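For this view, one protein chain was removed and the others were kept in their places.
Letters are used for the chains, namely A, B and C, taken in the order the chains are written, and counting of residues starts over at 1 for each.
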Amino acid sequence: MTAAEAPLVSVTAIRRHFVSGGGLLARRKVTRAVDDVSFGIAAGETLGLVGESGSGKSTLGRVIVGLLAATSGQVAIAGQAVGGARGGARRALWRRVQMVFQDPYSSLNPRLTVRDTLAEPLRNFGIARGADADRRIREALDACGLPASAMTRHPREFSGGQRQRIGIARALIVRPDFIVADEPVSALDVSIQAQIINLLQDLKAAFGLTYLFIAHDLAVVRHVSDRVAVMYRGKLVETASAEMLYARPAHPYTQLLLRSVPMPDPRAEAERRKRTAASEIAHPQATAGGCPFHARCPKARFPLCGEQAPPLAAHASGHRVACHFPG
Amino acid sequence: MSAPLLSIRELGVSFPRKEAPSTTVVEGVSFDIMPGEIVGIVGESGSGKSMTARSVLRLLPKSAELSGSIRFRGREIPEMTDEEIRDMRGALVSMVFQDPMTSFNPVLRIGDQIGEAIALHDRARRGRRALRDRVAKLLALVGIADPAERARSYPHEFSGGMRQRALTAMAVANSPALLIADEPTTALDVTVQDQVLSLLRELNENSGTAILLITHNIAVVASLCRRVIVMYAGRVIEDGPTDEVLTAPRHPYTWSLLQSVPRIDQAGTRLTAIKGQPPDPATPLAGCKFHPRCPWAEQRCGEQEPALSPIGEAHGVRCWLPMNGIAAAAQ
Amino acid sequence: MLPALLRLSLRRALLALPLVLAVIAFTFFLIRLAPGDPAAILAGEAPTPEFLAQVRAEYGLDQPAWRQFVAFLGKAMTGDFGTSIYSKQPVFTVILERFPATVLLTGTAMVIASLIGILLGAASARRAGSRADALISAASLVGYSLPGFWVGQLLILLFAVSLNWLPAGGMVAARGSYTGWRHVEDVAFHMVLPVATLAVFLLTMIARFTRAAMVEALDQDYVLVAEAKGASRRRVLWNHAFRNAAVTTVTVIGLEFGMVLAGAVVVEIVFSWPGLGRLFYDAIHRRDFALLTGAFMFSSLVVIVVNMVSDIGCAMLDPRIRR
Partner (left out) sequence: MTLASPLPTRPAWVTRPLTVLAAVRRQPAAGVMGALLVLVTILGALLAPFLTAADPLALGSDTLAEPSWAHPFGTDDLGRDVLARVLYGGRVSLGIGLFSAAISVGLGMTIGMVAGFFGGLLDEVLMRITEAFQILPKLLVAVVVVSLIGSGLLNEILVIGLLSWPATARIVRGRVQVIRHEEFIAAAEMSGAGPVRLLARHIAPNVLSFLLVSASLQVASAIMSESFLSFLGLGDPEHPSWGLLLQQGQLFLQQAWWLTTFPGLALAMTVLGLNLLGDGLSGSHAAPARSRR
C-alpha cells in the first residue's frame, strides 16, 4: 500500500453490538461482536482477517459489505459510504462489492438453477437480460472452471467444490472491484481447498480484484494475503504485512496463535513442540475492563493490563499492535 | 516383539442397496496397532477412515455390512455376542468423537455422564461417593479447574474446549488399552487443539494407552503419531512411519495431498491442486481408485488395482509406480 | 435448584395472567356483541321480567360499558360467574359439583394413554423402518383420525348393545346405590368404555409425537457416545433418548390439553357421564348462557394452568430451558 494513495476500502471505528433477550421479562444482554475496529485496504491488495470462533470476524465482514448495519462507525468503499445506503445506493454499492460465502450447501438457493442464480444480479441491477445475460453467465462459469452445461442444473447436482465455484461465479458476474470472502475454503476437503484458493488467486490477477479474506486457518491466510489483521474478542490486536506478522509477531495473542499451529513436516513439528513445551492451559474469563486478552496473556503481569485497554498503535517493527508491552 | 493389540485384516464395510450392487465404502483394509502405539489414519471425507474406526467397536449404522477380521488381543470382534462387545466398549476400547457440542446428552449433568461410563464397567460396585471422587479426579486430570463443582454442570454450561476435555476424561475413565479418537480436534480453535493434542500425548506417555487417531489434518498426525495410514476411496494406499511418509511419500496421492496444503512456515507459492473429485463409491471404478486424478497414471493403472505391498522397512504402498522418495522430497 | 424452579414457576404464572384476563375480556365482549339484549342472553329464554331485572342489576347492565367490564372482571376473578337460570344455583357451585367427574375421567385416560402411548412410540422409534414400526404408525394414524364420539358410539354398539358386557352410560348403576369398595368397583366398571374412548385419541397422538421425537433423539451423537461407553440398548433408549424426547411429549400433552377437554365433552355426552362436558351440552340446549360462559371460562383456566404445569415440567426435564 503506497501511503499517498487513499485506500479502496476504509473502515473507521466500527462497532457492532447484538442485543439478545430483551423480550418480556427476559434480561437484556449486549454482545460486542465488533468493538471499535479501523483499518484500510488498498486497491489490488488481499487483506487476511484471522481470529478464533466468536472473535467477530464474520460479523465485521458482513458490516463491511453492508449486509449488517454498524452500531456506530463508518465504512467507505471508493469514497462511497456503506452504512446509510438504501435502495438505489445499495444496488450501486453491490455492483462494486460482492461476497463469497462459507457454506457451499447453504449459499445456493436449492430451488433455482445455476442460470437463475447467476441471472439474478444481472436482472436486479439492470445489467443484462436474455441472450446477453446468458452470454455473461457462460463467461463467468468459464472463468470459474465450470462448463456452460452447468447452467440448466440445480445445486444439488454438484459437489461441494463445484458449488463453491458457482458461488464465486455469482459474486464475479457483476464485475466487482472488491470481494469479501468469508471462510471460502473451510468447508472443503484439503485437495479441493487448493483448487479454490488457486481459482481465487487467478481471478484476482485476471480481474484486478481486491480481497478481504476472512479465515481461521492461519496457513491459508499466510498463503493468500499481502497483509494480515488478527482479531480477538471484537478487537483488532495486530496488523502487519503477512511476511512480518508470521516472522515476528508482536502481540502476545498472535504469538500464542502461531505457536499453537502444528506443522505437517514431522521434523518442523518436533521443533515447534520443543519450543512450546511449557505451553500453559489458559482459563479464559470475561474481563470487565482492561486488555481483552489479559486473562490469558502470559505477559500480563502489570496492573495496567487489567485496567486499561491498549489502543491499536504503530510499533517500531512496522506492525500496528494493541498491546501495552508488545514484542 | 510383542503381539499386536489390534489386528485388522481385509476389513470391508458396505451398504446394500435394492436392485443395485451394494455401495462399498471400506475394502481390503489391513493394519496392526501395537500396545502403547499412536497410529494416525488420514484421509478426506469419503475415504472410509471413520467407518474403519467405528467398525472396531461395531458402532456402524444399522444397514452396514461388515466383513473381514478384527482381532483385539486375539479375540474376533465380529464374532462377539452383544454382551461381550458391550463389556469391551468404554472399558478396553473407548472412543472420542468429533463434535464436543453434540457428544454429551444435553439434559444430563457432565459428572453423571462420566460416572455412567465408570459404573457400567464397575465390578467392584463402588458407592456414589467413591464414584463422585473418581469423576472429580478424572476432570482434574484433563485440566478442568474446580472439578467437583464443574461435575454438577450441564453440557451447555461448558465451552467447546472444556467439553472435548470432559469427553476425553470420559473415554479414559476405565484406563482403556486403546483409545479411538475420531477427528477429536476438528471442531476446536487452534489454541484449544494444541492443548487437546498435548493431553492425548500425556495420556499415552503416562498410562501407555494406544491411540488410533482419525483426522483429515496432516499436521495433527505429524504432531502426535509415530505411524500414519493414508486412506483414499475406502483403501489404505500408504502405511508407514510418519517421518518417512510425510517427508518422502511414495504414493502419488500422499504426495499430491502434501503439495496441496498451504504451509505456515513458508511464504505462498502456487499450490499444486489435485484435479477432479474423489470417486463416487456408488459407481464402480476399475483399477487404482486414484488413477483418474493421478498425473503419472499408465494404462495398467486403469485396468488392475495394485496391492498394498512393502516398499521399505515397515512401509507399504498401493501403487504400480511408487514414487522415488528422495526425488519427490526434492521437488 | 428449588429456588430457580420457584422463580421459573412464578414467571410462568405471571405470563399466564394476561391470558386469563384475555379469556374473561373475550367472553365479556362476546356477550355484548351477540345479537340481542345481553340481559336476555344471560337470563335465557322467556325469562320473567323480575328475573331479567335481577340479571340486569347483577351484571350492572344499566351502567356504561367500561363499568360493566370492570364489574364482570371483578366477579369472574373471584369465581362469581353468575346464576344458572336452569338450576337457579350459582354457576360456580354447579361447575365445582361436576368438575371431579371430569377430572376422574380425563386423569385416568391421560395416565393410561401416556403410559401406552410412550411405550408404543418408543417401541416404534427403536425399530424405525421395520414392519412393527409401520404397523404401529398406521394404527396410530387411524386412531388419530377417528372422531371421538363415533368411537364411543361404536364401543357402545359392540360392548353394551351386542355383547352386553359393559354399561352403555352413566357413572353408577341406576338401581341400588353401592357404598364403599362396591361403589369404587361400580364406578370403575362404568369408566371402562368412556376412558377407552378418550384414551384412543390421546394415546395415538402421544405415540405419534413420541415416535418422531425419539427417532430424532436416537440419531444424535450422544446416543452413539452412550453406546460407545458400553450402555445396553434399553439404557440408551430410556436414559438417553427418552430423557430428551420427553420434552416433546410433555409439551404436546400441554398444548393438546384443550383438545383433550373437548374430547371429554363429547365422550361425556355419548356416555351420559355427569361431568363438565355434560354441563356444556345441557347449557347449550337449555340456552343457559351464564352457565355456558362460566363453564367456558373455568375450562380455559384449567387449560392455561395445565399448560403452565407442562411448561414447568419441560424446564425440569431440560436444563437449557431453565432461564
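Here is the rule we use: a residue touches a chain if its C-beta (ideal position, glycine included) is under 8 Å from a C-beta of that chain, and two chains touch if they have at least 3 such contacts.
The model shown is predicted, which means the values in this text are computed figures rather than measured ones.
Enquirer: From the list B:167, B:261 or B:288, which touches the chain that is not on show?
Expert: Looking across B:167, B:261 or B:288, the contact with the absent chain belongs to B:261.
Enquirer: Just to verify: which one of C:13, C:65, C:96 or C:134 makes contact with the chain not shown?
Expert: Within the whole complex, the residue contacting the unshown chain is C:134.
Enquirer: Can you say which of B:32, B:99 or B:122 touches the chain missing from this structure?
Expert: Final answer for the missing-chain contact: B:99.
Enquirer: Taking the entire complex into account, which one of C:10, C:34, C:57 or C:132 touches the absent chain?
Expert: C:34
Enquirer: Applying the definition given at the start, please give the residues of chain A touching the unseen chain.
Expert: Touching the missing chain: residues 23-24, 50-53, 62, 65, 67, 87, 91, 94, 97-99, 101-111, 120-121, 124-125, 156, 160, 167, 170-171, 183, 186-187, 216-220, 257, 261-264.
Enquirer: What chain C residues would touch the chain not displayed?
Expert: Here the touching residues of chain C are 19, 22-23, 26-27, 30-31, 33-35, 41, 133-134, 137-138, 140-142, 144-147, 149-150, 153-154, 156-157, 161, 168, 208-209, 211-213, 216, 247-248, 251-252, 255-259, 261-262, 265-266, 269-270, 280-281, 284-285, 289, 292-293, 296, 299-300, 303-304, 307, 314, 321.
One rule holds for everything that comes next: only the chains that are shown with their structure count from here on.
Enquirer: Please tell me the distance, in whole Å, between the geometric centres of chain B and chain C computed from their C-alpha atoms.
Expert: Using C-alpha averages as centres, the distance is 53 Å.
Enquirer: Using mean CA coordinates as chain centres, what's the gap between chain A and chain C in Å?
Expert: 55
Enquirer: Looking at the complex, which residues from chain B come into contact with chain A?
Expert: By the definition above, chain B touches chain A via 44-45, 143, 145, 159-160, 189-191, 193-195, 197-198, 216-220, 222-223, 242-243, 246-247, 256-258, 260-265, 267-268, 270-275, 277-278.
Enquirer: Quick one: in the complex, what on chain B touches chain C?
Expert: Spelled out, the residues of chain B in touch with chain C are 57, 59, 86-91, 94-95, 97, 99, 102-108, 116-117, 120-121, 154, 156, 167, 170.
Enquirer: List the residues on chain A that touch chain B in their complex, please.
Expert: 52-53, 159, 161, 189-195, 197-198, 201, 216-220, 222-224, 242-243, 246, 256-269, 273, 276, 279, 281-284
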